[in-house]
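A single structure is presented below for examination.
With one protein chain withheld, the remaining protein chains of the complex are depicted in position.
What follows is subunit A.
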């Protein structure tokens, strides 16, 4: 049996993995509105293709934050206060993006639309990048002192390793989003999305290999979890190669599934590497935050476990149902809400 602390580490990991898998594609679609869409109509198709989903996808991030707060208050407190400025930017970006979806279609002037298009683009680009930077920092280590306070300077947060991490996560989301577009659109737009996704697979592969190699040499995560991480890497390579093969054959659903698998494995490997720590201290191993010293008490974890295991099946059920309801492709000639 796994302990409650381990279970909650797993649940937080699942929430973040779910967040990057789901919001990952709507981030990707949001970014691609800038360069994939050629007309206002196409841009609207892209936005409408994620219209029913993006809000619920974002709740995965909120829930992950809430779960950290409830199960690992010290993790939540250290990470959120430690990464203060990047999180301010993430929040501003998410605010701008969220209202942009709703506001964009409300007024028919060029300037109005351009403004909100910019909010959608930046709001979809900055969060995955900054969260990628932050998560790479978690495993590389940030200056956490004996009082669990993280006092990070700019270069503790932003360095070659975390930048590559940020760019990799962003690129993963973009490719994932392009494959999502191949599933929900038709015609020329769909063909262009597929072509671009195919082209981007090679840079993405380079980024993933670079990040993996750097992780091997610059962090200690392979020391404790070498075996399982290599296994995950092998699976990732297989999924990646299959994604390429399926794209060539225009099997979009399968290709989407495979890039989804790559995202899941990538984010999961960050958490596998961390375990049983939740944040690595670059000052001293003794100051690492772990699933034990960062956690809530057993009573609280037990209550949260019961509540979560009761609610989660319903949440997953109705979310999956909503994807089923909106499985049809979106095109310009139908009525578009956004």
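Assume a residue touches a chain if its C-beta (ideal position, glycine included) is under 8 Å from a C-beta of that chain, and two chains touch if they have at least 3 such contacts; residues count from 1.
To be clear about the criterion, contacts and distances are computed from a predicted model.
Its UniProt record calls the unshown chain "Cytochrome ubiquinol oxidase subunit I", which is the correct pick from "ABC-type nitrate/sulfonate/bicarbonate transport system ATPase subunit", "ABC transporter permease", "Cytochrome ubiquinol oxidase subunit I" or "Peptidase M1 membrane alanine aminopeptidase domain-containing protein". Considering A:96, A:212 or A:260, the position touching the chain not shown turns out to be A:96 (whole complex).
When you scan A:85, A:160 or A:245 for touch with the missing chain, the hit is A:85. From the options A:134, A:173, A:243 or A:304, the residue with contact to the unseen chain in the full assembly is A:304.
Although one chain is not drawn, its touching partners on subunit A can still be listed: residues 51-53, 55-56, 58-59, 62-63, 65-71, 73-74, 76-82, 84-85, 87-88, 91-92, 94-96, 98-99, 101-103, 106-107, 147-151, 296-297, 299-300, 303-304, 307-308, 311-312, 315, 318-319, 322, 325-326, 328, 331, 333-335, 337.
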